[in-house]
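Apart from one protein chain that is not included, each protein chain of the complex appears where it belongs.
For chain A:
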Amino acid sequence: MLTKIALGITVIVSIFPIYWMIIIASRTNTDAVSVPPILLPGGNLGENIARVLATEDAHFLQGLLNSLIVTSTVTISVVIISTFAGFAFARLHFRGRNLLLGSILITMMVPLQQMGIVPLYQLMVDLGWVGTLKAVILPYLLNGFGVFLMTQYTDQAVPEELVEAARVDGASTMRIWWNVILPAVRPGMAVLALQTFMLNWNEFMWPLIVLTPDNPTVQVSISFLTAAHTTDYVLIFTGTALSVLPLIVVFIAFGRQIVGGLMEGAVKA
């Protein structure tokens, strides 16, 4: 019983800030600063959304669209690259396998986006890509964690015998990947895709530096909204709520898989 109460309080604390964000998004500016705070929804949500979309210097819709493009491109790339490499590391024999896998594990400890921020910026300047989506997509196309996850997953989901049997039947390595590996590791790919999507949707520091204010991602867009309209709480909160919305939708649709995937990944790590 005590456990349930403690857990219940934790869940309330977890949900409250999100709930309150949506409440304020449906209210007016006087409601937002009232003491005691107002905790029930009002009727201004539609009007507030229209105001966010009409705020020119935030380029909110553009930001939302950009985030969608960047995040889906990155997710697809990370999943494919990781599935390829995971297959090779888990089920193929080649010289230097352990060394190469080890090097990936070590580099997972290096915060590349922050360590390499100056040269990455220089690279984007030289390529003329500052302000374009290419600049935020390319450095994120790979992910050491993804390779690690797919290696573990392939190792567990595809029996060695299955690969050998396909070999004896004369299948080429790519054919084995397509016909044997791919169908078996689909759940792992889904988990990796969900995690990559969430992680990338949240990326803030690099887009803030390399993008221009008129072509932002959604996180950069709400940060501009905050800086330019400090006292318009409702505007800021509505924008913020809209930026979280896609993640909440993903979470409600795939919550069970996200929990399961996190737990599986943790056990294998």
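As a convention for this text, a contact is a pair of C-beta atoms (placed from the backbone, for glycine too) under 8 Å apart; a residue touches a chain by one contact, two chains touch by 3 or more; residues count from 1.
One rule holds in what follows: contacts and distances are computed from a predicted model.
A chain of the complex is left out here; the name its UniProt entry carries, from "Zinc ABC transporter substrate-binding protein", "Molybdopterin-containing oxidoreductase family membrane subunit", "Chemotaxis protein CheA" or "Cellobiose transport system permease protein", is "Cellobiose transport system permease protein". The hidden chain makes contact, of the residues A:58, A:120, A:149 or A:211, with A:120.
In the complete complex, the residue from A:52, A:70, A:191 or A:222 that touches the missing chain is A:222.
The set of chain A residues touching the chain not shown comprises 3-4, 6-7, 10-11, 13-15, 17-18, 20-21, 24, 32-37, 80-82, 84-85, 87-89, 92-94, 97, 100, 104, 107, 109-112, 114-123, 125-126, 138-139, 141-142, 144, 147, 160-161, 164-165, 167-168, 170, 172-174, 177, 198, 201-202, 204-205, 208-209, 218-219, 222-224, 226-227, 230, 233, 236-237, 240-241, 243-244, 247-248, 250-251, 255-256, 258-259, 262-264, 266-267, 269.
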